[in-house]
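The complex appears here without one of its protein chains, the remainder shown in place.
What follows is chain A.
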Amino acid sequence: MEAVYVDQHYGLVVECRNGSRKAYNDLYKLYSRAMFNIAMRILNDADEAADVLQEAFVDAFARIADFRQETTFGMWMKQIVINRSISQLRKRKMDLISIDETDVESIPDNEGPDTEELELQVRQVRAAIQELPDGYRVVLTLYLLEGYDHEEISHILRISENTSRTQFMRARRKLVEMLRNKGISYN
């Protein structure tokens, strides 16, 4: 993560507090896409991700008066989305025993002739990440894509730093192996 923590949208948050619906909409427009993708990476399900996003925004907006701006709106929002996504994932696990098994056949082939190689590669990596079992996927995503370190992940998931580290190492190994089978090699 960059070392710049000045909230560019400080003013918008203040406007929200003053009751400007437009400011709420502006914040939504600024953050919805990034937040939706965060939820998607954790949940792997577009409907659930949309629900989480809706709840998270309504929740954040309802509590914006309590937001003390010790941190940026974006980081606050991101943390809310991650927390909600994770508790949604935990809820789901209770009624769905194993998710990784159901995913085995649904490997997208990516045979579309339209894409450039890089785009294709991104898609393959992303698809492979989505195939990872939940526990692996969440730790790997938080570390690799959301930019948290293991200490931070340990707080977010309430696991030990060591567990986070080993989970990540295993997830990474599995991902590299999956990608190798598709003809993409990483160190």
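Annotations
By our rule, a contact is a pair of C-beta atoms (placed from the backbone, for glycine too) under 8 Å apart; a residue touches a chain by one contact, two chains touch by 3 or more; residues count from 1.
Throughout what follows, contacts and distances are computed from a predicted model.
Protein name for the hidden chain, per its UniProt entry and selected from "Na(+)/H(+) antiporter subunit D", "Potassium-transporting ATPase KdpC subunit", "Anti-sigma factor" or "ABC transporter permease": "Anti-sigma factor". When the full complex is taken into account, the listed residue touching the unshown chain is A:80, out of A:42, A:80 or A:157. Between the chain not shown and the residues A:40, A:89, A:132 or A:157, the one that touches is A:40.
On the side of chain A, touch with the chain left out of the figure occurs at residues 1, 3-5, 16, 18-21, 23-25, 28, 32-37, 40-41, 46, 49-50, 53-54, 57-59, 61-63, 66-68, 70-72, 75-76, 79-80, 83, 118-119, 121-122, 125-126, 144-145, 152, 155, 172, 175-176, 179, 183-187.
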